[in-house]
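Missing here is one protein chain; the remaining ones are kept as they sit in the complex.
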Amino acid sequence: MGYPVRLATPGHGFYACRPSPVKRRTHREARMPPADPVQCPPANGTLADPGKERRPNAMIYVLDLFGVLVFAVAGSLAAGRKQMDLFGVVVVALVTALGGGTLRDVTLGLSPVFWVSDPMYVLVAAAAAIGTFVLARSFRLPRRLMLVADAFGLAIFTVIGVRKALGVGVHPGIAVVMGVMTGVAGGMIRDVLSGEIPLILRREIYATASLCGAGVFVGLAHWFPHTPLNAVVAVAVILAARLAAIHWRLSLPVFARRAEEPEDAQDT
Amino acid sequence: MGYPVRLATPGHGFYACRPSPVKRRTHREARMPPADPVQCPPANGTLADPGKERRPNAMIYVLDLFGVLVFAVAGSLAAGRKQMDLFGVVVVALVTALGGGTLRDVTLGLSPVFWVSDPMYVLVAAAAAIGTFVLARSFRLPRRLMLVADAFGLAIFTVIGVRKALGVGVHPGIAVVMGVMTGVAGGMIRDVLSGEIPLILRREIYATASLCGAGVFVGLAHWFPHTPLNAVVAVAVILAARLAAIHWRLSLPVFARRAEEPEDAQDT
Partner (left out) sequence: MGYPVRLATPGHGFYACRPSPVKRRTHREARMPPADPVQCPPANGTLADPGKERRPNAMIYVLDLFGVLVFAVAGSLAAGRKQMDLFGVVVVALVTALGGGTLRDVTLGLSPVFWVSDPMYVLVAAAAAIGTFVLARSFRLPRRLMLVADAFGLAIFTVIGVRKALGVGVHPGIAVVMGVMTGVAGGMIRDVLSGEIPLILRREIYATASLCGAGVFVGLAHWFPHTPLNAVVAVAVILAARLAAIHWRLSLPVFARRAEEPEDAQDT
């Protein structure tokens, strides 16, 4: 049965064991037999009172959209540094905000991916990109504020990714990979589209913070299942690690080795 | 029930509600219960006479393959500019021609993706790439002809993408995103593989033309469902916008902002 962690995020949420929303149903019913509640007793069986879970999930949905907003703004600023036009800024913002979750859903086999069934994600990301495009002509966002907001987005995305992966019953180690992927993949694709080597591969504790928080969350979910506090603790761990890294300029060791293959240098 | 737009493109087509072709059946039957026509009354219910739809779809299939051909040639020329070898040219041509539709099918959850079940797409793209590779040694394609053909391919891919997305019942706004993605993603991956920042992110009205046409098509499909003319109008809109942009060198405004973060300049 895997790890009995509930998962009911509205947007990123796992949808197969609940009565599908109308839009989704149209899609699914053409491809699969109608979802039968009898098929999934375990997921429902762990819920003593499904109504109790509503409130935290609504909060997670709002936090998720906040993460999308922050990442879209960060993507827009990165695109602006490359002199992209309005459309390019929107595309890079969408990729930054939705790329990680898309990759997670595709590799987990949850299809369609989350933003296809809930247009709010695309809407928020596109609005954030256009707003940034317009406002950046006259305002200048405080760099420190952006870094903190981005760290918050990283923390939210990581925890949502782990939750969703645990919710479909994968191995805890794979759930950690999914959490980190949800948090960092969007930024990596953004950098590739901007013609740069992804910064997070080169220095700074960014993904490492995500990794720590994902590990903490998996551990807590194993020992204290169904505790809303787990997510709060994991988010706090990621925020603390990331902000400490920003403040004291911590970084991981860089790959070092003996001189080798001088003929490869010309490829750079 | 979503938006009742029919969709029966043979290749890019949505396959679950029709008796599958032989090859597909082999694949599906191993993973799902045999497709039951009773599962999908809505899609069939909107078809007064399924036979009537045959001819426009055959035309769309041919146009689709024409789009693949044109994009493969464009991809080959881009690869040639980078001094790639024969294999590299074929790979870049395949990615350019099939990348957008692949991304669309994967995010929509339509699997396997369209070119897996119909080898004609890979065949046309590979033949176009090899033909370009051989002929480019002695001929030179008129640049203007290529631009017009590419605009035509963009228009076809966009409309096919929107049709397919509407056919599985997604929100109209998401269908627009899918149409634009089908039209432009292949070219973006091509540019990334070629080591460039995707040109369409930086200047020229390219994706914007696709966006306008996709919006027009969604609107028409909502108000006048099942009218073959919708696709023609949408293609015309995209072609007109793109050719006007080429002719008068129109472009979107570029991201501008006040000087910021000089320390980031070193990343470039």
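Residue numbering begins at 1 within each chain, and the chains themselves are lettered A and B in the order written.
FYI, a contact is a pair of C-beta atoms (placed from the backbone, for glycine too) under 8 Å apart; a residue touches a chain by one contact, two chains touch by 3 or more.
On a predicted model such as this, the values are computed, not experimentally measured, just so you know.
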{"item": "Omitted-chain contact residue, chosen from A:62, A:134 or A:197", "value": "A:197"}
{"item": "Residue touching the undisplayed chain, where the options are B:70, B:106, B:124 or B:188", "value": "B:106"}
{"item": "Residues of chain B in contact with the chain not shown", "value": "22-23, 26-27, 29-34, 76, 79-89, 91-92, 102, 106, 111-113, 115-117, 119, 122-123, 133, 136-140, 143, 192-196, 199"}
{"item": "Those residues of chain A which, in the complete complex, touch the missing chain", "value": "1-2, 14, 16-17, 32-33, 36, 39-40, 42-43, 106-109, 111, 168-171, 173-174, 177, 188, 192, 195-198, 200-203, 207-208, 211, 251-258, 260-261, 264, 267-268"}
